[in-house]
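Following this message is one structure expressed as structure tokens.
A protein chain is absent from this complex, but the other protein chains hold their places.
First chain written, first letter: the chains are A and B, and each begins at residue 1.
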Amino acid sequence: MSILLTAVVTLGVIGAGSAAILYLIGQKFKVEEDPRIQEVQEALPAANCGGCGFPGCAAFASACVKAETLEGLNCPVGGQPTMDKVAEILGQTAPMTVKKIAVVRCNGTCESRPRTNLYDGVSNCTIAAALYGGNTGCSFGCLGLGDCVESCTFDAIHINPDTMLPEVVEDKCTACGACVKACPKDIIELRKQGPKSRRIYVSCVNEEKGGVARKSCDVACIGCSKCQQACPFEAITIENNLAYIIDDKCRLCRKCVPVCPTNSILELNFPPRKDKSPKEEAVTVDA
Amino acid sequence: MVVSPSPHIHSGDTIQKNMYGVLIALIPAFLVALYVFRLNALIITALAVLFCVGFEYLIVKYLMKKTPTVLDGSAIITGVLLAFNVPSNLPVWILALGCLFAIGVVKLSFGGLGNNIFNPAIAGRIFLLISFPAQMTVWPAPETAGAVDAVSSATILGNLKTNPELLPSLQTMFLGIEAGSLGEMSALALLLGFCWLLWKKIITWHIPIAIMGTVIIFTGILYLFNPIPLYHPLIHLFSGGLMLGAIFMATDYVTSPMTKKGMLIYGAGIGFITMAIRLWGAYPEGVSFAILLMNAFTPLINNYTTPKRFGEVVKHG
Partner (left out) sequence: MLKTFRIGGIHPKDQKISAGSAIQPIAIPNQVIIPLGQHIGAPCQPVVKKGDTVKVGTLIGKAVGFVSANIHSSVSGTVLKIDRSVDASGYRRDAIFIKVEGDEWEESIDRSPDLKKECTLSSKDILDKIAAAGIVGMGGATFPTHVKLTPPPGLTPEILIINGVECEPWLTSDHRLMLEKTEEIMVGITIVMKALNVDKAIIGIENNKKDAIGKFAEYTKNYPGISIQALKVQYPQGGEKQLIDALTGRQVPSGALPISVGAVVQNVGTILAIYEAVQKNKPLVERVITVTGKDVKQPCNILSRLGIPVAILIDMAGGLPETTGKIVSGGPMMGKALATMDVPVTKGTSGILIIPTLEAKRKAMKDCIRCAKCVSICPMGLNPTLLMNLTEFEVWDGAEKQRITDCIECGSCSYTCPADRPLLDYIRLGKSKVNTIIRARKTNA
């Protein structure tokens, strides 16, 4: 009986002592933190993707709390609903944000862009790009080795094995921008998702002269400026033999799409055209 | 045409070459084992290899769902080394259990060759030693001495503490006709293997010499003050699993440090712990425990030792 008693007393004393020490240490090293940071953090998606420009959701939360207004602070993953929630916690209003999405500006599939050599090295775009122009005649286009896939925390971008090009999964893409940073060829761009996900963009980044670009890839932009002329809103620029559609000016009229002789302007999620457009003719360009 | 980053040539060295090189180095020790224990040596070794390779194949294929790479030779080495570390009359089911533990738990659960923290053969042996102390510490006498029946006999290290008068001559120890585990018999055969490994540049001298050196210095100092057989440096060097451990198990690529400095620290650590266990511990033998302990320290050693950098050498000339 006395053994039992000794054990209980000893353990009890040890326990109480430890508790006291823990309490004292806890008091001494207590960090005063704005409780709202915790609240804001709970409202965030906890993806820790860094898409907001901060190292993680916690850092973004404390930035939100410290900032006077929410101007310039945006969680691309959570989008407007999340920012509204954050604004509510902080008693502010969230600025309107436009939903964006990653767009791969290269359409050089295996058929349209023949391979000229065989890359035999680590399956890593950055390493391959540092080594040479790539396994096709086009030194601007996608290498298809998947740095973007690797960088995506949302499983929203995949290499299509048939085309060897990355494809963005619209529902999953949060426009965090990780793939934009990962791509050594600067092919991926964040563009407005557009109403009903409708968007138009030039799917090429080749800055070579028309002939050279065309020789290496069937669907290369040759900088012919036909789209520029067709555009009623001055939304298209031509620089370095390359057309670019300015997101903010484009009204999605689709006039540029059929005039492109190489089909390098892509339209996504639009209903099929009613009238017979000249687009059909343009397809029959030989290789 | 192929485009790849430089270099465009390769030495032709492969994992297989290194692994099979180690196996070749083990042949002399195996021949001695055959001579001393006859058929038993062959059976135990063959079974251990079979178990190790078989378990690895099955686990990798059906549990890990990867392509098995049993032919890289590492599982064969584990089998042989484990067999060399057990008595020649060990029941087969115990051996199988040891192989399963070595391959399944120690090697593959960490991700297979290259990723394990502990040497599988050593860990397997210790697992058996702790689980089946009776079976693991009863050694049959050498069959060559004319004894027809396998009589259990104590090892040199077992006798060293209790009855030093039973010790065989140093020469016998060196040649290896003695009681003990399969492959730890003959220092001579193991040294032959060591020469082969050095010649083929499969290992460097650092770890084995550091271990042996530490043992000699350690016991040498004690022997100077008190010259009894228990402290005799050569007895410690030639007996038990020291040679086998120092040359073949401590030098396992995966579980030993990568820098020369680290290798020396690691070797010295093994030598010291071995002697501490042998002289003051409960077990007569301590090589495997020493190696296992130092395996655990390897990442730490790697962290704190850097290779000799270019430009840090003292200028002269």
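General observations
The rule we apply is simple: a contact is a pair of C-beta atoms (placed from the backbone, for glycine too) under 8 Å apart; a residue touches a chain by one contact, two chains touch by 3 or more.
Bear in mind that the values here come from a model prediction, so they are computed numbers and not experimental data.
Of the chains displayed, those contacted by the omitted chain across the entire assembly are A, B.
Of the candidate positions B:Ala123, B:Ile235, B:Val254 or B:Ile270, contact with the hidden chain is made by B:Val254. Within the whole complex, the absent chain has one touching residue among A:Leu131, A:Leu252 or A:Leu268, and that is A:Leu131. Where subunit B meets the omitted chain, the residues involved are 1-11, 13-15, 17-18, 69, 72, 74, 111-115, 204, 253-260, 302, 306-313, 315-317. For subunit A, the list of residues touching the undisplayed chain reads 116-117, 120-122, 124, 126-127, 130-135, 139, 208, 212.
As a working rule, only the chains that are shown with their structure count from here on.
Interface residues of subunit A facing subunit B in the complex, by the touch rule stated above, are 117-121, 127, 131-132, 135. Within the complex formed with subunit A, the residues of subunit B that make contact are 1-5.
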